[in-house]
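The other protein chains are all here in position, but one chain of the complex has been omitted.
On to subunit A.
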Amino acid sequence: MARRPEHSAPPEIFYNDNEAKKYSTNTRIIEIQVEMAERALELLAFPDDDESRFILDIGCGSGLSGSVLEDSEHMWIGIDISKSMLDIAVEREVAGDVILGDMGEGMPFRPGTFDGAISISALQWLCNADKSYHNPHKRLLKFFTTLFSCLTRTARAVFQFYPENSDQIEMVTSQAMKAGFYGGLVVDYPNSAKAKKYYLVLMTGGAAELPKALGASAEEERRVNYIKKRDACRDARGKAPKKSRDWILAKKERRRRQGLETRPDTKYTARKRTGKF
């Protein structure tokens, strides 16, 4: 399995000038980033009214995802921990402003600023403790609570991320719920190893139905519906419950077949004794 970049170095060190350059020259990286940003924007589910909105891009890097937002006429502010990546963004003259900051230290914005937030391949970095005083749970909670406050009350935040295992998914979602968000995970193409993508869709304004995942219909067909017939089959196959009248009658019948002495069946058979005994 490929080495995960989170394991090699902290983000501000990993995304050095060399790595940052890849994000402006490598067409494959650009293509994937743009594709995921487009999907994230779709999951934000803005009403179809062509209005431009104010969006926060968390882990904006060189501004590839920001360019997608610009194409849809939205305004954006980006925040990232890597100066090298931000320098590329400034060089590319992206329309949004970029800020050097650490997600785990909280979002430095006034309450109710943004109409939505997106984040492409950044959240998994928060699950690691890169410094001795880092505590992933606390940093996640701080991040989500400050994010919650800087969003409007009908906003969504969509995070595309690469969870390492199910524990990380659990850790991230539980901290998001603790911060007051509603929502959950949307997994696109769950049956493909390469195209599978995790999107954490969080909402501030109460619970709403999660968007449909792409390429997930195959799984639904495979699921067997719960049918009453299955219960009926089980009843027909199994024995009567122990100590019930049917079970006692069957037992007596078996004894009679074996030629043993058996009391006749009456209306008192299998009745409970009264409390006198």
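Definition applied: contacts are C-beta pairs under 8 Å (C-beta built on N, C-alpha and C of every residue); 3 or more make two chains touch, one makes a residue touch a chain; residues count from 1.
In this section, contacts and distances are computed from a predicted model.
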Inset, instruction - Have a look at "Trm112p-domain-containing protein", "Multifunctional methyltransferase subunit TRM112-like protein", "Dynactin subunit 4" or "ER membrane protein complex subunit 6" and point out the UniProt protein name belonging to the hidden chain. - result: "Multifunctional methyltransferase subunit TRM112-like protein"
Legend entry - From A:97, A:164 or A:265, residue that would touch the chain that is not displayed: A:97
Inset, instruction - Among A:29, A:45 or A:75, choose the residue that contacts the chain missing from this document, as touch is defined above. - result: A:75
Legend entry - Option from A:109, A:125 or A:181 whose C-beta touches the chain left out: A:109
Legend entry - Chain not shown, touching residues in subunit A: 51-52, 54, 75, 77, 79, 81, 83, 86-87, 90, 95, 97-102, 105-110, 112-113, 131, 133, 142, 146
